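I have a structure here, written as C-alpha cells, and I will follow up with some questions on it.
In this view, the complex is presented without one of its protein chains, the others remaining in place.
Right after this comes chain A.
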Amino acid sequence: MDETVAEYIRRTVLKIPRDEIKTMLEKWGLLSETQLQTINFRQIKESISQDVVQLCEENSVDIKQAAVLDIIYNHVYPNKRVWCVYQMKKTGEEAEFFDLTDFKKKFKGRLRSALKNVTINFREYEDNAIWIRIAWGTPYTKPNQYKPSYVVYHSQTPYVFISASVLKSNLPLLCQALVLASNYHDIREMELRSHSLNSLKDIVFKRYSQNFQTHYPRPLQERNVAPKSDLRIIQENRNEKERIERVNREVFGDGPQPKLEFAQYKLETMFKSDPQMDVLDKKEPFRCLVKFSSPHLLESLKSLAPAGMADAPISPLLTCIPQKARNYFKIREKKHFFPESFVSP
C-alpha cells in the first residue's frame, strides 16, 4: 500500500470522534469482522488509527477505497462544510428517466477528458441523494486528497449542493460535468449558502412549514381564557403583546425554521432623513453591507419582535429568506411609485 494512502487513512480516522470510529469502519466494509475485532477501540485515537492503517495494509486498500471512508465521514458530519446551492435548468423537455450508470459515466468522462488526474467516487443514499467526491489534480500532479469537493445531487430535482474545495478554479468544470451528465442545459448558483445541508434541502424542497399571508384568525378560546396566574399581576400591553405574537407567527410560520448561520445584504439605497434634521441629502446611494450571524439565524430573527427589539411584522427582507431560497441579497431602491419599498434583483 502506498505511503500516501496510509497517511490519508490515518488522518481520516483521526477526524472521526472516537466513539463513532467502529460504526464508520463497519459501514465502510473494507475491514472484515475478524479484523475489526482485533482493534481496541478504547485506546487513544492515534493508536486506533495506526491499527486501522496496518489492517488496511494487509488488505491492500487503494486510494479510491480510502476515499469512501471520507464520504461516509462527511455524510455523517456535513455541517463541518459550507454548502452552496445550485439550480440546473432544462430546455422545457419532459422529465426523462434518470439513469444512474449513464450519469456516472458521463460525469467521469467529462472530468477525465479535461484533467488526467482526478479521483472520483460516487455513493448513493436512501433519499435519492447521490454523493460525489472529487479530488482534484493537474496534468502534472496527483490529486490532492485533502481538499476534495463534494456534490450532493438529488436526481429527482434540479438542485445540486456543492461544497467546493479551496480550489475554486475547478468549479466551472465541475458545473459543466454535472449539466452534461444529468442532461440539463444550464446551471446557476443560487445566493444560498449554509453549513447546515439539511436546512438548505428544507428550504429548496419546501420542507419547512411555510407562513401564509392570509389573516390568522384569533381562536375564540383566547378571549375566554381564565387567568391562571396571580390576579394581582396585571399584564400591561396584553393586546399589543398578543398582536406581536400573532403577526410574528404569520410572517415566520408556525413550524421550526430552517437552520442558517448568516444572511448578507448589500444595500445600495438612498439615505433618507427627516428634512428637519438637515443632514445628508445626496443623490447617490448610501452604500452599506449588513451581515447577520447567529447559530440559528431565523429563530433568532423570529425572537426579535417579541423581545421588543424589532417592529412586528419585521421586514420582509428578512422573512423572505426561506421562500426566496437565498441568504445573499443586493437591495436597490425601487424607482418611481413606492420609494419605501425595495427591489432585490
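To be clear about the criterion, a residue touches a chain if its C-beta (ideal position, glycine included) is under 8 Å from a C-beta of that chain, and two chains touch if they have at least 3 such contacts; residues count from 1.
Criterion: contacts and distances are computed from a predicted model.
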| item | value |
| --- | --- |
| Undisplayed chain, where the name is taken from the UniProt record, one of "Origin recognition complex subunit 2", "Guanine nucleotide-binding protein subunit gamma", "Centromere protein L" or "Cytochrome c oxidase subunit 5A, mitochondrial" | "Centromere protein L" |
| Given A:C56, A:V118 or A:L267, the one touching the chain that is not displayed | A:L267 |
| Selected from A:F98, A:Y184 or A:F292 as touching the chain missing from the view | A:F292 |
| Interface residues of chain A (partner: the chain not displayed) | 265, 267, 269, 271-273, 277-282, 286-297, 299-301, 303-304, 307-311, 313-315, 317-318, 331, 340, 342 |
